[in-house]
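All protein chains of the complex are present and in place, except for one that has been dropped.
Chains here go by letter, A and B, matching the order in which they are written, and residues are numbered from 1 within each.
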Amino acid sequence: MTRPSVLLTAFAGLVLIFLQLPVIVVAISAFTETSYLTFPPQGFTLRWFGEVLTDPGWLSAIGFSLLLAFMATFASLVVGTAAAYAISRRMIPGSEAIASFLMAPLVFPAVVIGVALLQFYAVVGWRGNFAALIAAHVVLTSPYVVRACLSSLSGVKIDLKEAAGTLGASGFTTFRLVTLPLLKPGMVAGGFFSFITSLDNVPVTIFLLGPGQTTLPVKIFTAIDQGGVDPGLAAISTILILVTGTALAIAERWVGFSRFV
Amino acid sequence: MMRPWKGVALASPLLIILLVIFLTPVLIMLPTSFHEYVPGKGTSDAWTLSNYTRILTDGYYREIVGRTLLMGAIVTALTFVLGYPLALFMARTTPFWRATATLLVIFPLFLNLVVRSFGWITILANRGIVNNFLMDIGLIDSPIRLLFNLTGLVIGLTHIYLPFMVLMLLSAIQNIPRDVEQAAATLAAGRLRIFFTITLPLTAPGILAGSILVFVLTISALVTPRLLGGPTYKVMATLIYDEFMLKLDWPSGTSFAFILTLITLAIIWGAGRIARRWSGGTA
Partner (left out) sequence: MARLELDRLVKRFADADVVKGVSLAVEEGELVSLLGPSGCGKTTILRMIAGLLEPSGGAVRVAGEDITRTIPARRDIGLVFQSYALFPHMTVFENVAFGLRRRGVKGPDLTRRVDEALGMVQLGHLGDRYPRQMSGGQQQRVALARAVAPRPRLLLFDEPLSNLDAQLRDQMQIELKQMQKQLGITSVFVTHDQTEAMTISDRICILADGRIQQYATPEEIYDRPANGFVARFIGRSNRYQGRVHAPGIVQLEGGARLAVEDVPAPGTAVEIVIRHEDAALLALPADGGNTLSGTIRLRSFIGSRVQYVLDLDGGAEFVAEVAASGPAGRFGPGEKVAVQIDAGRAFVAPIAAEGAAA
């Protein structure tokens, strides 16, 4: 096949730079010595990182977000993997339709889910309830787990299980030694997507938080929405960039997860 | 080998969560949207169609709906124009560069939406990078307005949804059997002709799927329009946000939520029909 032309390569390069542009700008401007955001930054200081990392408000938001993302991911992995397994083995009638339903939150307007849950939780008195917030996140994150697990399970052909059976493995042993290990990459990738999605979410979370509760993205969102931008926000954003980049690199090395996107 | 009870037992926890925490709340909104809002008192018991008729008759609301759809169309077109060449490059380059480019495409996808919008504010603000640069080289005297209008929203949302389009297009291009293009080449077709008569038509299903996804996500985006559009330049999602959070007018907010949902579902349904017709007209 013909290699891409110079023109195509140059265009692709520019688009890739466009994609990284805001990331680079935020990361660089976090080091400015000025108390307002400016680009290029003036001087170099780590002061803003120190400030946000010692601020109890930011720290509790980070802690709350991580706990929420962890719980939502764990729950999504449990229920999502089980559902994907049932669908992939066609153990329930109407598997196709059920799969579409499980994927629906991916394209359903998030803000609509947000306000629908706002009203519903207000009626049943769940607003500000941490478990209810986790459940709302499971709605948003489980489709990623289901999708990645379905993709992994499509590699567990029926003949592998038959082979294990003829070699003397019981149903449970086959599941433990054959199905589960082959499912692992899908669970890792699905769990990663799930964690990032939960950690990223604003349009649903913002409607459901009770007084005194806040997540990291909601806190940044509210800060920009109400007060505008400052180097402290750039610093906390840079921390998120570093964490995401590192996690992405690890997940890619571990399971080559870009094939699940 | 069919053991329905076992399948139901495995699938039901997630199904129950989705029924209770997703489907039921959305359906419960429907009656709310047919009630009247009384300022200071909340939702009244009286039934009314006014929430929906107002969207159709009131110029302010009509403009917001029109603006949202226009924004969706422009962003979809831009992600396609920027994304197709990139996807084509990724499909044709060496495995090393493909992997590198894939990571560079995925990375912003996983980066917090708020952080990415924040980056664009820094770049596009009146004292931001673009305006400073243009003023420094003397091209303009006073800052041009790149935020709190359609330009800012389109730039920010194009950036955010471009990765989705690229990944969809990449898989569509990789699915074209190589020998089809080679066959065209042996029939003495030039590169451009092969592209427009073979590659582009064969990736049409991928283009459709990518466009639908980007359009649907764009018209329902909340965070980026809010941060780059500010409190005054509204689209449907930010309007819903304000009706609920600031005006506490739930009936009006739910009616908008339903209009947005209906538009989304109609587009997905229509695209599904087109895709089925392309794939051979059966079923």
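One rule holds for everything that comes next: a residue touches a chain if its C-beta (ideal position, glycine included) is under 8 Å from a C-beta of that chain, and two chains touch if they have at least 3 such contacts.
Bear in mind that the values here come from a model prediction, so they are computed numbers and not experimental data.
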> Which shown chains does the hidden chain touch?
Replying inline: A
>> Can you tell me which of A:5, A:173 or A:246 touches the chain that was removed from the display?
In response: A:173
>> For the chain left out of this view, which of A:13, A:63, A:93 or A:181 touches it?
In response: A:181
> Mind pulling the chain A residues that touch the left-out chain?
Replying inline: 155, 157, 159-160, 162-170, 173, 177-178, 181-182
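Simple rule for what comes next: only the chains that are shown with their structure count from here on.
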> Centre to centre, by mean C-alpha position, how many angstrom separate chain A and chain B?
Replying inline: 18
>> Which stretch or stretches of chain B touch chain A in the complex?
In response: 2-4, 6-8, 10-11, 13-15, 17-18, 20-22, 24-26, 28-29, 32, 82-83, 85-86, 88-90, 92-93, 99, 101-123, 125, 127-129, 132, 159, 162-163, 167, 178, 181-182, 191, 213, 216-217, 219-220, 222-223, 226-227, 231, 237, 240-241, 244-245, 250, 253-254, 257, 260-261, 264, 268
> Any idea which chain A residues touch chain B in the complex?
Replying inline: 1-4, 8-9, 11-12, 15-16, 18-23, 25-26, 29, 37-39, 78-80, 82-83, 85-87, 89-93, 98, 101-102, 104-105, 107-120, 123, 132, 135-136, 138-139, 142, 146, 196, 199-200, 202-203, 206-207, 217, 220-221, 224-225, 229, 233-234, 237, 240-241, 244-245, 247-248, 252, 258, 261
